[in-house]
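Before we start, here is the structure in question, set down as C-alpha cells.
As you look at this complex, bear in mind that one protein chain is not there, while each of the others sits in place.
Order of writing sets the chain letters: A and B. Residues in each chain are counted from 1.
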Amino acid sequence: MAEKNLAPEAGAEGELTLERVNVAPAQTWNRLRTNDITLTVPVRGRKGDVYFSLPRLFEGVECGMGGAVTDWVESQARGARYVEVPRDEKREEPIVVAVGSGDVADTGVMVRAGAEATIVVAAGDLTKVTGSSVRSGTSASLLRVIVEAGARVHLHEYVRVGSDQQHLESVGISAARDARVDVHQYLLGGGTVALGLACDLAGERARVDLGCRYHAGGTEVLDINEVVRQRGRNTRSELSYNGVLEDAAKKGLRTTIDLVHGAKGAQGNEAETVLVLGDDVVNKTLPTILCDEDDVAGNHGATIGSVSPEQLAYLADRGLSRADAEQLFVSALYEDALMHAPCPEARLLIGDSPQLTETFDEVEEA
Amino acid sequence: MSEERKRTEVADVDRSLYDFTKSEEGYERYDDGLTPEIVRAISAKKDEPEWMLEMRLRALDLYHAREMAPNWGPSIEGLDLDHISTYVSPKTKQAKSWDDVPEDIKDTFERLGIPEAERESLAGVGAQYDSEIVYHNMREEVAEQGVIYTTIEDALHDPKWEPVVHEYFGTLIPPTDHKFAALHYAVWSGGSFVYVPAGVTLPYPLQSYFRLNAAGAGQFEHTLIIVEPGADLHFIEGCSAPKYYEANLHAGAVELFVKDGARLRYSTIENWSKNMYNLNTKRATIGADAKMEWVSGSFGSHVSYLYPSTIMAGDRGTCEFTGITFAGATQDLDTGCKVIMNGADTTASVSTKSISKDGGVNTFRSSVVIGRHADRARCSVSCQSLMLDDISRSDTIPAMDVRNATAQVGHEATIGRISDDTVLYLMSRGCSEAEARTLVVNGFANPVSKELPMEYAVEMNNLIKLEMEGAIG
C-alpha cells in the first residue's frame, strides 16, 4: 500500500477538496446536481509518522464514498484497527467505533465463516464517553467488513454531529455465500453528513437488509450514496429509507441496486418515504436500478410529501394538532433510534436530543 | 428509378417496411463536416433573415466549444461529424399535391402509408425527405379557422409570421442547452411551424413525417408549435430511415408553446434505422389550466438520447407522459422524460414501459423537479421494464428534486422478465410458448399502444409480434 501523506508540509494544517465524491455508479444530468458531493476536508501533515494499515485484503472492498475518501482517511487516521471474529464464534460484545469530533477512524472487520458480530459506528459528541474536548471540524469513519460464508453481521450506524461539524462515513461490505448483513442507520443531524455504503453480495444467497432513518433540519446537509452489487445467485437486498426534513435542510439520496449479469434469481427492493415539513427544504432522490440479467426482480418505490389530510384528521381525533402531529414524526424517529441503540455510546449520542419527548434517564429507567 | 431492398439479419425483419433506399443522384449534397461556410451556404439557400444567420453562426461556435461526450448516457464515439453531411436536398420544390412530388419520393411515402392516412384521418400533412420538406398540405376547413401549418422556412418569408417565429424560435430550447442543440441551431433545415388560434379545436390530427434517405447524413428539422389559449391540437410525428453501415444523425428540436387552457397531444413513433444516432430535443412549456400529453414510441436508432420535457409554468396545468421503448440487438436507447413543475396545483403523471432483447440496452432516465412555489403539486412516475433474455440490459435512473413541502410525489419502478408461471398458464390453455410470450408482451405494451393513433397502434403491435417471432424462431 502506498503511503498516503497528502499534505506536503510536515505538521502543517492544510485543506483538501474532495471533488465529486460519494458518486453513484450511474450518473445523470449534471445540472440536477444530484450525482455527487464536493467536500473540503482538513489535512494534517504526518511526515515522520508510521502508517499502520489494514491487511491488503481490505483494499479490494469497494467503499460507498469512493477511493478519494478512502485515501484521505487512510492518510489521516492515527492507526488502522483490525478486528477478527473467529470462525463460528458468536461475539456478544459489539465492536464499537466511536468517532468523536475531529476523529478519523479506519476500521477493518473480518467475520469468519459462520461467525456472528455486531458492529457499531457512533459519530458525534462523545465527550461523555471519551472525555475528549469538543472540536469543531471534520470527523470521519472508514469501515470495511468482510463477511465470510454463512456469517452474520449487524451493523449499526449512529450519526449525530453538531451543526458546525462535518462527518464523512464510508462503508464497504463484502458478503460471501449465505452471509447475512443487516444495517441500521440513524442519521440524526450535523452541519454536513456524507455517508456512502457499498455492499457486494458476492456469494450465493447473500442478503442485506438495510434500514436508514434520517432527520435533518436548519441548514443541515445530508448526502447519502448506497450501492448494492448483487453478483451471486439468489442474492437479496431490502433497502428501506424513512426520513423527515425540516426548515432549509438539504438532502440527497442516491441508491443503486446493481443486478449483475449471472445473478440469477436475485431480488432487490428499495423504498423511500420522505416527510417534508419545511418550506425551504431541498429533497433530492436518485433511486437507480441497474439490471443486466433477466431472471431477477428489481423494485423501487418512493413517496415524498407532507402529512396527508387523512392522517392529520386521524391524529387530530386523538388530540394532536398539526404541529403536534408533525413533531410526532420527528420524535418517533429519535425514539426509535434510542430504543434500538445497541450500546451505551449510541444511546449517549442521542439521549440528550431535544427532539425526544422522553428524557434519556426516563428511558433508561424503563 | 433505382432501388434496392435490403434484408439483413433476422432481428431486422420487422424493419423491412422501412428498409428501402432511393438513389441520391442529382441531389444537392453539402460537404461532410461542419464549417462556417456550410452554415452560411444553408442560410443563403434559404434566403433567411439576418438574425437567423447570426443565430446559426453563434450556435456553431457553441457547438465547437462543448465537450463531445457527457459523463452519463450511451457512447456516441461512433459519431464523427466530419463524416456526416448536414444538408442533403432532393432537387424538387415543395408540393401541395402528391402528384407534384417526384415519383421515387412519392413512392417512398406511399409505402409508408402517408397519403392514405392523410385522406382518411388527418387534418394536414407535412413530409420531409432528407433536409427539405417535399410536401405540405392542410384541409381547407382547417385553414379557414386560421390554423397555420407550414414550414419554418415559409413562415420566415411571410411578413405576418416572421416576427412570430423570431419571438419564439430558440427560446424554449436555447442553443446553449447542450452540444447537439447547438449543432441543431447551426444547421437546422425543414420541420414544421404550427399556429392554432385561440379557441380553435382541430377535428383531426396534423402529421409530419420525416424520412432520411441519404447515407451518412444528418437530419435537423425544427418543429415550432404555438397553441393559443383554449385551443386544442393533436400533432403526430413519424420518422424512419433505411439501414446503412455509415452513421446517420438526427438532431431535431421540437419547441411547443401551450398557452392557458389549451391542450396539445404530441404523438411520436420513431423508427429510425439501427445506424442512427438520435439526439433529439423536445420541450413544451404550458400555461395555466393547460394540458400537455406526450405519447412516445421509440423502436429504432442505434443510440437514442430522448427526454421530452415539460415546463409547467402556470397553475393547475396537467401533463401526461406515456412512453414505450423497445431495444433490440445493437441498440442503446436512453429515453425518458423531464417534468418541471412550477405552478401550484399542477399534476403530472408519467408512465413508461421498456422491453429489452437480443442484447439491447434500455435506460429509463427521468427527472421530476418541483419548485418552491408549486403548492399542492402532484406527480406520479411509474416505470416498468421487461427483460426478454439474459444478454440484454435495462437500467432505471429516475431523479427527483422536491422543494415544496405540500407537494406529493410517488414513484415506482419494476424490472423483471415474463414469469414462467404466466407462460405455463397460457400454454395450459392452448397457446404455444411463442404465442404466450407475444401475448404477454403485447399486454405489457397495450397501455401505450392504445394511446396511439389507430394505424400506429396496429403497426406497433405488428412490430412487437415480428420482433418476438424473430427472437424465438
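To be clear about the criterion, a residue touches a chain if its C-beta (ideal position, glycine included) is under 8 Å from a C-beta of that chain, and two chains touch if they have at least 3 such contacts.
In this section, contacts and distances are computed from a predicted model.
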Worksheet, complete the sentence: By UniProt, of "Xanthine dehydrogenase family protein subunit M", "Sugar ABC transporter permease", "Fe-S cluster assembly ATPase SufC" or "Elongation factor 4", the chain left out is "Fe-S cluster assembly ATPase SufC"
Worksheet item: Which displayed chains does the hidden chain touch?
Response: A
Worksheet item: Of A:S139, A:N283, A:S331 or A:S353, which residue touches the hidden chain?
Response: A:S331
Discussion item. Counting contacts across the full complex, list the positions on chain A that touch the omitted chain.
Written reply: 242, 244, 273, 275, 308, 310-311, 313-321, 324, 328-329, 331-333, 335-336, 339, 357-358, 362-363, 365-366
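Methods note: only the chains that are shown with their structure count from here on.
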Worksheet item: Quick one: chain A and chain B, Cα centre-to-centre, how many Å?
Response: 42
Discussion item. Please output the residues of chain B touching chain A within their complex, sorted ascending.
Written reply: 70-72, 365, 367, 369, 372, 385, 387-390, 392-417
Worksheet item: In the complex formed with chain B, which residues of chain A make contact?
Response: 26-30, 32, 34-35, 259, 261, 264, 274, 276-306
